[in-house]
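I have placed the structure first, in the form of structure tokens, so that the comments after it can refer back to it.
The complex is shown incomplete by one protein chain, all other protein chains being positioned as in the whole.
For chain A:
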Amino acid sequence: MGIETSKGYKQVIKWLKLSRKKPFKFQTDAWQYYAEGYSGLVNAPTGFGKTFSIFLAVIIDELNTRADLEKIKPAKKTTGSKKKKPEGLKLIWITPLRSLAKDLARAMTEVCAQLELDWHVGVRNGDTTQNEKLKQKKQMPEVLIITPESIHLLLAQKSTFNYFEQLQCIVADEWHELLGSKRGVMTELAISRIKGLINEKNPERLLRIWGISATIGNMEQAMDVLVPYEDLLKTIIRSDIEKKIVIKSILPDHIDMLPWAGHLGFKLADKLLPIIRKSKTTLIFTNTRGQAEMWYQTLLAKDGNLAGLLAIHHGSIDFELRNWIEDSIHTGALKAVVSTSSLDLGVDFKPVDTVVQIGSPKGVARFLQRAGRSGHSPYETSKIYFLPTHALELVEAAAIKEAARTQDIESREPVVMAFDTLIQYLVTLAVGDGFDDEKIFFEVKQTHAFRELLPQEWNWIMQFITTGGDSLTAYNEFSKVTKVDGLWKVESRQIAMRHRLHIGTIVSDAMIKVKYISGGFVGMVEESFIARIKPGNSFTLAGRVLEFIMIKDMMALVRKSKLKQAISPSWMGGRISLTANLGSILRKKYNETLDKAHDDEELDIIFPLFERQAKVSHVPKSDEFLIELIHTRDGYHFFAYPFEGRQVHEIMASLIAYRLGRIKPISFSIAMNDYGFELLSEQEIPLDEENIKDLFTPKNLSEDIVASINATEMARRKFRDIACISGLVFQGYPGKYIANKHLQSSAALFFNVFSDYDKHNLLLRQAYDEAFYQQIEEPRLAAALHRIQASKVIIVKAQSYTPLCFPIKVDSLRDTLSSEELSQRIERMTAEAEKRNVKKNKYQKE
């Protein structure tokens, strides 16, 4: 039976007609499937009303239910004049970002009002006031927009089960964002509990679970992670509409305008200004917060007219300030905003008609997401400019264009077996109404994240939260979760309070708030950064030059500095690695450049550089593996180009160094970028055509990795987050003192203690697993080695640095030299290489 004949559908269509709108096919599909009781995943480009596909489905269902009720009890005379009592939660809408909630709630409330539906739309997240939360406790709104963390907080309250009696549907918005992180696991667990609660009370009740996602490589898997339940019908609804995206590179007049190696891209700033001028509002994306600060300064210095019309937005800028900037984008008051990934997601900024990406976005999905920030309305074209920061990035631009054309988009790997998150979840339940371990084990086992959970692992986790650990290690006097009336509960109010304060899986570095001495917050910087600054010195934040005065009450007090320029704080994180997809397209583009078998203007521009590379060395084809050996004053260089991304190269470099070390004792300094890596040694490297394939063999890979890298060190780094999430270490919040001084400790300390005294600790195992699969990416490394085995190895002994190796060479300097000297040194080295080429050419001519 079609939904078209239903009362609710007609009502919605009528309402849409009023504003001259017609639903898209994927929307009516979603409504139909929803009506039939399906769960699933909606995938459509941004700007086409993904939100309405599910939200209106729920509304139509509600309108129909009411119509049916009226049929059964036709307008029964109500005795009292009392309004109908609200029934409570009908729809839970999970969003990854707080900033999205406000606008969503506004839009949803509007729809309800216009359809004359007496629903309330509530928001619940870290910014929700206590007063509002109390109101919700008394009477839940029908629609609740919430973050994964806040759902867990809801589960950590007493008698939550009442909230979900009328719940019809849970929606995970921007599911592709949550999927690859532990926040996705939190979402999975919360859904499993809510579904379980409903099932306990009324096994016949249907709870639908829907996800909304941008296009990713593994849509099917994304749905299975969100809806792993066999009792639910599920489907993926894809829109057949294609979002038009225009990608344009900002090209230099001549390739020599661009440096060979990664600068900040300022050389092309003059070409960016006209683009900003002719657009309504431009979003300028950079890859790091430091880069954003510097571009902000540069643009202002280049064009004074931008003062007051240019803003800077990143995660370390104060919440209020960010809110103001977002509002100003809405109203069109700003001409341009320099931003990091902090504006990647979310609400549509209507005035934004142009997006600029500075430097490589490192992945197709991220690039397309950013492109989608412009031209947000249906059928409007998204326009994105790519501004390369060094010459070789032009090839990346061509690769990304191709990937966008062929929709070759990366997958997001869901997180599995995150014991830390499971431990946190169980304590959350114990803080709330308590839990029955058999029931919860069954529920947890159903989720995708813990499908492989073994009974003994579950037992260990139960021991960990009840007795402290397995019986081999004594944990006297341990108290956290205890059994009360058949349910596992947390009885200590202090423990409960501390737990509630740190629910969540986002662990940040210790941050310190920055405040003007005259009042007003600017933002946050890392504590380690401020520790290095002496009073009286200046730094930039939020585009302002600030003079540091002192630290007081865990806040850095500053005043406006008279200086025009100062150092920018370097925030940790930063370096994102190239994805495998992009790597393989990149190899293909190298093929095409010299053959001229393409129609990419970027590749035409870079052609002279490739000619130079071909002359002094070789341009690797996609079935070739290039190795360059160069002997300079610095020593013997060994460059290899697998094009697999920085992260894979880091491990591969130490692997090859280790294997070379077995031939003869030798020490290396290692450098890498997204294209390749370098090993540098004082002595000649024992390498020739004969042994090269043996060096890159996938045989004994795991053993050699363990031997070649410091796995313990990597695991220790991973353990930092794990210790926080599982509640071993309490970080506190920026600007707030850690509540209990007697309970201070560090993740590193716990790592040592467990390594020494409790080896069977599952959290330790998780740290090593995460190191191997996320940091080391062993499967990807193995695949790369297999590919190298199958390709033709080309070894070139070059006379001087080649255009390909140069960026790697420079990258290796970055660690030891300050940025000023670095730029000088780069200049000098470019000149040297150049001079040698000129000389060589002359020599050849003569």
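Just so we're on the same page, a residue touches a chain if its C-beta (ideal position, glycine included) is under 8 Å from a C-beta of that chain, and two chains touch if they have at least 3 such contacts; residues count from 1.
Keep in mind that, in the parts below, contacts and distances are computed from a predicted model.
Chosen from "Putative phosphoesterase", "Chemotaxis protein CheW", "Cytochrome C oxidase subunit IV" or "Sulfurtransferase TusD", the protein name that UniProt gives for the omitted chain reads "Putative phosphoesterase".
Annotation: of A:217, A:378, A:468 or A:608, A:468 touches the absent chain (contact as defined above). Residue-wise, the contact with the chain that is not shown comes from A:669, picked out of A:64, A:128, A:328 or A:669. If you put the hidden chain back, the residue from A:492, A:591, A:622 or A:789 that touches it is A:492.
Here one chain is not drawn; of A:116, A:253, A:438 or A:477, the residue touching it is A:477. Taking the complete complex into account, residues 464, 468-469, 473-481, 490, 492, 494-495, 498, 669, 727-728, 740, 742-746, 748-750, 752-754, 756-758, 815-816 of chain A touch the chain not shown.
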